[in-house]
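Structure in structure tokens, see below.
Missing here is one protein chain; the remaining ones are kept as they sit in the complex.
So, subunit A:
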Amino acid sequence: MQLSENWAEPYVLDELAVDQRKVGEISSWLSNHRNTCGILLLTGPTGCGKTAAVKCTARSLGFEVREWVTPLDRNFESGADIGFFQNQTEKFEDYLYSCSRYADLFVKSSSTSSLLLVEDYPNIFLLKPEIFHDVLGKYCRTSRAPIVFICSDVADHGLNIERELFPLDVQGSLGITHIVLNPVTRTRMLQALKRMGSYLQSMSSGYKLPAPDILNEICDSANGDVRYAMLSLQMKPQEDVVSLFDFAGKKGLGKKRPNSLKLTREEETVSACGKDDRVSILHAVGRVLYPKWYEGALKPNSSSTKRKRKGDEKHLDATVPDARWVHDPNTIVDAYCSTASSFLLFIQENYLKTFSTIESVAAASQFLSSADVMMTGVGVEASQEMSLNVAVRGVMVNNKVPNRIFNQVRGSRHWELLKTQTELTTLTDSLFPLYPVSHTVLLTDVIPFMSHSCTNSLSNGKFDCS
């Protein structure tokens, strides 16, 4: 009831965080398929606004969206079946048939046309995609309304709905249009966050929109996932905003040197690990990449900040006997044990830029690789802690003179690369079904030189992606 407002779901096209060009594609497809059969497949990473885009464009073009919701098939409380039993496939077929033909009884104006939307796939289709393809074929012959299927990309898990249910040959034979949405861009995300902020303000007058820094931080951590960004904004504690302002006022001196301010602030803002997942994971990675030390038993904040102001009188690293960590690796590891492997990926993605000598890179990468072996070798909780500990310590100890240029901590591209790899593998499979070498050899040693050896026998373009 209240809720869709609460999540500040976009209602009109201007509020959408999705790329305008893609929205244009969707709306032109919709207007071309009014009251005729047509299948649109919409994919993209989670939280990039797929559903919202469809709903908004449909609303603006006067479509009535009718979504498939997998119904209950048994009455669990009473334990008895409800009279007769209809299996999921039949129910789905019924839905497709009736919704595409008959208008909704509760819609007043007769001019609206229906649009079918499927996001929640009946389980039987995932087990047996052939059934789904039959149903789709039947739909193409009989229906009188367009249908939109929404799949989110999953790179890191086994169940890939898009590949299972909509293989390329089915897409071709049924004439499915495929639109891929990209992750939400930074500027659009910021706009959306501001809109959400003003909405929260209208809900409760005491609400203050967080400082621009924090909004930027949320954008970075959300990684193109606008829904997650909204949630992080909502979960962001209000007091923090205030304390950050206070801090900026108190340490006004540091403003003369923007670099040192950045460093000290980095230290202070992350008072507690694990406050809010993805926002602070970037901080924690930063702590690992730029290890800080203080000497002896002195208080951390008094000694370390003063020393920095004086301009690094004495250099501190792991070889100095009484140097101590400002951030203990054990606490970092404890806080991020539950996402050990993604933390490791973060470090692997970012560590190279912060090192200044090749010797330390060599040493650190050796520890990272052994941590990686331990991490993926066996799935025991305890070994995750150990391997993460090795990785964190390996970087912190070996990075003796961190490169102090500020670099944005990036998300890992590991899964992206894996995904491209699998795509290329399926492509080469279909192109060279009987080639007697492995995919790796094919991709690295055969295809790049093919254009030189036998140019005329190949259609170009296909291999640009390799």
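As a convention for this text, a residue touches a chain if its C-beta (ideal position, glycine included) is under 8 Å from a C-beta of that chain, and two chains touch if they have at least 3 such contacts; residues count from 1.
As a convention for this text, contacts and distances are computed from a predicted model.
Its record in UniProt calls the unshown chain "Replication factor C subunit 2", which is the match among "Replication factor C subunit 2", "DNA, SC111", "NADH-ubiquinone oxidoreductase chain 4" or "G-patch domain-containing protein". Note on the undisplayed chain: of the listed residues A:A145, A:L289, A:V397 or A:I447, the one touching it is A:V397. Among A:T339, A:S365 or A:N403, only A:T339 touches the chain that is left out of the view. Across A:M374, A:V409 or A:I447, the single residue that touches the chain missing here is A:M374.
Summarising the interface, subunit A meets the missing chain with residues 1-4, 6-7, 45-47, 69-70, 72-77, 119-120, 123, 126, 152, 154, 156-159, 161, 204, 225, 227-228, 231-232, 234-235, 237-239, 272-278, 280, 318-319, 321, 323, 330-331, 334-342, 367, 370-371, 373-374, 377-378, 380-383, 385-387, 389-390, 393-394, 397-398.
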